[in-house]
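The other protein chains are all here in position, but one chain of the complex has been omitted.
Here the chain labels run A and B in written order, and each chain numbers its own residues starting at 1.
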Amino acid sequence: MTTAAGYNFGYLDENSKRMIRRALLKAVAVPGYQVPFGSREMPLPYGWGTGGIQVTASIIGPDDVLKVIDQGADDTTNAVSIRRFFAKVAGVATTERTAEASIIQTRHRVPEAPLREGQILVYQVPMPEPMFRLEPRLAETRKLHALADYSIMHIKFYEDIARTGHIATSYNYPVMVDDRYLMSPSPIPSFDNPKLHRMPALQLFGAGREKRIYAVPPYTKVRSLDFEDHPFQPIRADGTCALCGSRESYLDEIVTDDRGGRMFICSDTDYCGTRAAGQEAAE
Amino acid sequence: MTWALRTEHLDKSFVMHLQGGARMPVLAAVELEVRPGECVALAGVSGAGKSTLLRCLYGNYGASGGRILLRHADDTVDLATADARLVRAIRRRTLGYVSQFLRVIPRVPTLDIVAEPMRAMGLGADAARQRAAALLLRLNMPAHLHSLPPATFSGGEQQRVNLARGFAPAFPVLLLDEPTASLDAANRDVVVALIGEAKRRGTAIVGVFHDTEVRDRVADRLFTVAAMDRTPCAT
Partner (left out) sequence: MSPLLAAQGLGLRFGTVTALDDVAVEIWPGEVVAIVGESGSGKTTLLRVLSGMMPPQAGRVLYRDPEGGQHSLFDMPEIALRRLHRSDWGFVYQNPRDGLRLGISAGGNIGERLMAAGHRNYGHIRAIAAEWLARVEIDPGRIDTLPRNFSGGMQQRLQIARTLVTSPRLVFMDEPTGGLDVSVQARLLDMIRGLVAELDLAVLLVTHDISAARLLAHRIVVMQQGRVVEAGLTDRVLDDPQHPYTQLLTTSVLSA
């Protein structure tokens, strides 16, 4: 394992990593609470995962095995770029297998395979403030968090039900963490929300442009907001994966022609590939 | 207790700041005592201050000096120096006032206007409305008027609403300002009867009656309010 010459291990200097780790410790100490941090200049622009990369850079060690996914796929341009970046500046081993990774950096999905104690899931977060669309003033949302007054979120859901009969949020669905803070789980599909609840792995969230870090420690209570008489329902396309036949995983819909032809494929490439390989082996 | 209401050296003058601070004395050293069950009619020339005295007794006008003593809730209170909350409490339980004019509250039905003081005393809504209806009927206000707001009533009808409102709660002390001014003979008789019943209940009544015939039928004695020299003097 060698790191590129001229770069500190993990790209960031040690003081920056220390600063970020302090923020991470605070975040873990107060689950769901957004901790401000000194977001550094990274070799890619805001909006491309700089927050997640800074978190990963601060916790990664030479013995870690890194997996990077983007919308569930290991093979998109961004996932590949980030994986190569860490291979270059940290010299770590990388993998596409969820079960083999010690750190998984993700954009907008939670892996289908259940995570274990000792694994860390790093989420890339565009907008850490769950109430941003309803109340854009950060000074105000900070007060609301301090007061634990999340009524505007409930109002939004009330309006959804009044207008359409159901809650209209299907991704970035807000959750209550440890019965105290309202948190944005990042733009993961609401289908993934139940996975956050009492997850054995540590979940870290980094927003580079907004300069916030938050965390959900292992085995923490995470509950999606809802009403008693309109309980939370994870949403998933009613389809079967064309590659592995799964009816449980989250599916991407792919348009195949201009005559309405379409197919569904697992969004999680590792899950799909593992299942398909398992079936082949069985045959 | 030999008296229900008495004044001690009651003074009232008005200072008209918009007329250069001119001071107009109306009442001076009024000593009035009213016993339970007694009806005292205020007498005096027009403008002598009879209505003013009545309004002072209700707390509507502030006394310039002296005391206005009242038996209220097993205690003796001085209305002249009582704070606003106490005056309201006194008006709720002890002291009633039938004014000459009905200040109309838009949209509230007559029955509820009459029932309101009884409700304030603690009477239930149904009981209050029943008593209100009975009294209105006695005053020859037919049932179909009870659900209407009194804004469109004639002067005589509005006065009868006032009367019902004032008599229904059976206050221990009742002040009447020209109670029969706009009434016909039949209704005047009803008012005389109501006053009589109130007296028999032990109500102390102070009234201004322009109608001397009514006055002579109800008053146990006259109390003359002396006219003062009203020439405003500069202070």
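Throughout what follows, a contact is a pair of C-beta atoms (placed from the backbone, for glycine too) under 8 Å apart; a residue touches a chain by one contact, two chains touch by 3 or more.
What you see is a predicted model, and the numbers here were worked out from it, not measured in a lab.
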Residue touching the undisplayed chain, where the options are A:18, A:143 or A:262: A:143
Those residues of chain B which, in the complete complex, touch the missing chain: 14-18, 55, 59-62, 84-85, 87-88, 105-108
In chain A, positions touching the absent partner: 143, 146-147, 149, 151-152, 154-155, 158-159, 161-163, 227-230
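We adopt the following convention: only the chains that are shown with their structure count from here on.
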Averaged-CA centre spacing for the pair chain B and chain A, given as whole angstrom: 77
